[in-house]
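Every protein chain except one is present and positioned as in the full complex.
A and B label the chains in the order they appear, each numbered from 1.
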Amino acid sequence: MTISRGARYALTSLMGVGLAFIYVPLSVVIINSFNASRTFSWPPEQYTTIWWSKAIDNPGVREALRWSVLAGLLATAIALVLGTCLAFAVSRYQFFGREVISLLVVLPISLPGIVTGLALNSAFTRQLGVSTGLLTVVVGHATFCIVIVYNNALARLRRMGTSLQEASMDLGASGFTTFRLITLPNLASALFAGALLAFGLSFDEIVVTTFTAGPGIQTLPIWIYNNLFRPNQAPIVNVVAATLVVISIIPIYLSQKLSQDSTSGGRI
Amino acid sequence: MEARMHKKRLFSVIAATSAAALILSGCGGSSSSTSGVPKVDMMKSLGKGEGQVNIVAWAGYVENGSTDPKVDWVTDFEKSTGCKVNVKNGATSDDMVALMKTGEYDVVSASGDASLRLIYGGDVAPVNTKLIPNYADIFDNLKMQPWNSVDGVAYGVPHGRGANLLAYRTDIVKPAPTSWGSVFDVNSPYKGKITAYDSPIYIADAALYLMKTKPELGIKYPYALDQKQFDASVELLKAQKPLIGEYWGDYLKHVASLKSGATVLGTTWQVNINLAQGEKTKVEGIKPVEGSTGWSDTWMISSKAKHPNCAYQWMNHIVSPAANAGVAEWFGEAPSNAKSCDLTADKNHCATFHASDDAYWKDVYYWNTPTEKCLDGRKDAKCIPYAEWVKAWSSLRNA
Partner (left out) sequence: MIDQISDSLHKRPRLRLTALLSAPLLWLVVAYLGALATLLISAFFTIDSFTGNIVQQFTLTNFSDMFTDAAYRNVVLRTLGIAIAVTLMCTVLAIPMAFYMAKVAKPRTRKLLVALVLTPLWASYLVKIYSWRSMLEPRTGVVDWLLGPIGIHSPGFGITAVIIGLTYLWLPYMILPLFAGMERLPNNLLDASGDLGAHNWYTFRKVIFPLLFPSLVAGSMFTFSLSLGDYITTQIIGGKLQMLGSVVYQNFSINLPFAATISFIPVTIMGIYLYLVRRSGALENM
């Protein structure tokens, strides 16, 4: 494709500006995790690695990490099952209300988190009398993770078509065997990409979690929120953040490789 | 035919869901009670601890060493009773009332503008003071007060009391302020860097200022305001709004702002001054000439407490001489236990905070809950109840 030199130059510099916009604040976070001042006076006058060692020892961080991972895994598992079921139903069958499904499934993620969180909280605590805890957090997260898995699975199922499935059944395999040996392997990478994104979303979620986690549970975002301004803990928050940024390269790379047909990876 | 059947099924699902939702919403919640205090049972005897206690407290009241390793009266409690402490800081009294209503917390340190609401809302239970050995040593003029007892029944254990102060950056605000007028002055040179407390109760601070500077309004008690007095107070706050940089509720954010200079002047608590000074900020707090609003806090136990034995053990612990001294020094308030005065690290603490100096408290107006019946005793006027304070504050903040 031919692009004039002027346009190319303009686009490249805009891209550079954009990337700078994205990465300068993140670099500030990483630099501040080495900032000796507890209140991050800028520019840092002294550098230290003491916060990193404190972060590793910090019991609050470790517990919060445990809760986040646990909630994320459970929510992702539920979302995987429900999202895939839904994707199968929508892609393979015709039924009344099929168009409404795509609207319904997108609703938890398109309504502001505060409304979802509020609704779930009042339903749990006032109507059902269930006290908030891990269960309620997982329910909250799974609800908006369903759409991620659903979209990925749906896109793949549509691309896959039904011909392989039909051929397999013509050759005598039962429905279940076909599913196990034909459909699932083809679906696997899309599901994995969806699961990865769902987990990421659940891991970073703060708003709905604030409403659905009770006094006993502190997921990592909640721990960060509570410690953001505490002079002793704020540097540790920076360390945690810096770690998250660095570690996240792995799942990003993985999900990139796997979701070739839904490069609009991101939130969906 | 198929489509119609499916349609019917879909509609019946929706109808059933809506019906269920309507029915369920009818079942939840409790009915209101303004005719008297709801009957809640008092604990008769102490049993074994349940292993944990969930506390709603003012920031700085429940310290376990994570803010400052030397400030810790929780760890020894946890060790000796086996009750693990989970604490949630309430930013304002409204926050605390709401948190207690969820029924998920066992104990709350309630100020006067929360305590009565909790009592009348059935959210707290009477306290059996016989189960709290340290109750005997508490200053008598804090026990059985209008904000922590009803009809001779004690609803809490007094914690301590203090005044809201005027904070100012000594290196930026010159000359040093002496009056609340400095935060209401529309020509202030510190416009945009002034702070105010983010709660409807702050209207009383405006009323207090008017009480001293506009006596023609006839305000006698900042929590008893008739329509005219209330409107005047709100007008003052509206005029103040352009001066405000941040309304603070999160004490740590407030301290961070004091340190960075985003805030240089405004209402605060002693604990915030202490924290900021610990961060090498040049800041001081004073009680201005007009006096100040303040608070006298009470530890109360939830009517739905899931861990009542640990709750009672906590209440006893926090008013024990050592712990009470620790909190009083850390937070910067007068302790409630008379024996604490001997245990404070600073031997002058009780004197500095006027623990037994009644004259000091004459112009400190503890947070209280405004009701339609005027709290200053007026029979001929109707005062504005707290619900209206909340509405007016919300309008002010959102405009």
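Just so we're on the same page, contacts are C-beta pairs under 8 Å (C-beta built on N, C-alpha and C of every residue); 3 or more make two chains touch, one makes a residue touch a chain.
Model, not experiment: these values are computed from the prediction.
Enquirer: One chain isn't shown here. Among A:139, A:157 or A:217, which residue touches it?
Expert: A:139
Enquirer: Of the residues listed, A:105, A:137, A:157 or A:217, which one is in contact with the missing chain?
Expert: A:105
Enquirer: Touching the absent chain in the whole complex: find that residue among A:72, A:200 or A:231.
Expert: Once the missing chain is taken into account, the touching residue is A:200.
Enquirer: List the residues of chain A that touch the chain left out of this view.
Expert: For chain A, the residues touching the absent chain are 1-4, 7-8, 10-12, 14-15, 18-19, 21-26, 28-29, 32, 40-43, 81-83, 85-86, 88-89, 93, 95, 99, 102-108, 110-116, 118-123, 127, 139, 142-143, 146, 151, 169, 174-177, 179, 200, 203-204, 206-207, 211, 220-221, 224-225, 228, 237-238, 240-241, 244-245, 248-249, 251-253, 256, 262-268.
Enquirer: Of the residues in chain B, which ones touch the absent chain?
Expert: For chain B, the residues touching the absent chain are 13-14, 17-18, 20-22, 24-26, 29-34, 94-95, 97-99, 101-102, 117, 120-122, 192, 241, 244-247, 250, 253, 260-262, 369, 371, 385-388, 390-391, 394-399.
Following the convention adopted for this analysis, only the chains that are shown with their structure count from here on.
Enquirer: Using the touch rule from the top, collect the residues of chain B that touch chain A in their complex.
Expert: 3, 6-7, 10, 24-25, 27-29, 54, 66-68, 86, 88, 102-105, 250, 252-253, 255-256, 259-260, 275, 278-279
Enquirer: Help me check something: in the complex, which residues belonging to chain A touch chain B?
Expert: Against chain B, the touching part of chain A is residues 38-39, 60, 95-97, 125-127, 131-132, 214-216, 228-233.
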